[in-house]
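Yeah, one chain of the complex is gone here, protein chain that is, but the others are all in their spots.
Presenting chain A:
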Amino acid sequence: MTTTVQAPRKPATAGRARKNRRNAGTGRFAALLLSPTVLVLALVIGYPIVSAVRLSFLVTHNGINPTTGMVENTTHVGVDNYAAIFSGDTASQFWNAFWNTTTFTVAGVFVETVLGVLMALIMNRAFRGRGLVRASVLVPWAIPTAISGLLWKWIFQSEGIANTLLHTHILWTTEGFHAWVAVLVADVWKTAPFIGLLALAGLQMIPGDVYEAAKVDGSGPWRTFWRITLPLARPALVVAVLFRMLDALRMFDLPFVLIGAHKHSVETLSTFAWYEASNLRYGSAAAYSTVLFLYIALVAFVFVKVLGADLVGRGVSGRKS
């Protein structure tokens, strides 16, 4: 960590030089302030993850030792756990989990974003009881997933509200496409408000005179939305969508609580890894988690590169010192 504390030296006027000396001091000081956070993350997140990756490369064999004739566990380093993911019976299970993870993410984030933006557009207007409405759409987001899973299980039960309203007799929480739909609906209910809130925050930063100018130029509401509101709120939206995607790719609680463990139609990579671990196939579970992590990292990378998500304000030249 000590290598990161040197201040960049810029040859400049005497005033600059004095400032740089001060910066070198603040650099060391900043590293000092950062160190507790880095330490906690390294110990509590970094170390377990590294050991999980290590675990994924350890292969345990259960065999008879030829010299002693005893049954022994032997361990060696190899890629067998990864090879097993893509071969034979497990391959179809893996691709199923991969497919579910992807479809949940794409469909969920798309619907949530559309709904969220609509909600933000409405909440951005002044109307009676705006605070109350804003607070009540936040409720689904704030409520524990253990409870929202329960609530939706109740709504989707055979004699439940969903079937009554739709005049259907679907067994939502059993295997099949409808289980996927049930999880998606619950997920949208839970997280669209969060996107709405972040989008609202973005909308509130658009100055009013931009809209005035558009009105003077004779721009209709539709055109104003596509040409002004959306581009100006884009940075906020991109960050919100990215955050949601990272979360959706790791989806675990909802399929688990609503439908159950190891159900084909709603199995995600996270629940599958959990299932492997709970059956004591640690190496395999670790391999799945590692693959999931690589997938998430790839999505995040592409997202940041293509849509230019400005997460840390790189584009905005920081504060001038």
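We take it that contacts are C-beta pairs under 8 Å (C-beta built on N, C-alpha and C of every residue); 3 or more make two chains touch, one makes a residue touch a chain; residues count from 1.
By our rule, contacts and distances are computed from a predicted model.
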Omitted chain (choose from "Recombination protein RecR", "DNA polymerase IV", "Mannitol ABC transporter permease" or "Roadblock/LC7 family protein") - UniProt protein name: "Mannitol ABC transporter permease"
Residue among A:I147, A:A213 or A:V302 touching the omitted chain: A:I147
Residue of A:V111, A:A214 or A:L246 touching the missing chain in the full complex: A:L246
Residues from chain A at the interface with the omitted partner, ascending: 4, 8, 23, 26-27, 29-34, 36-37, 40-41, 43-49, 51-52, 55, 119, 122-123, 125-140, 142-147, 150-152, 154-155, 159, 164, 189, 193, 197-198, 200-202, 204-205, 235-236, 239-240, 243, 246, 250, 252-253, 257, 269-270, 273-274, 277, 282, 285-286, 289-290, 292-293, 296-297, 300, 311-314, 316, 318-321
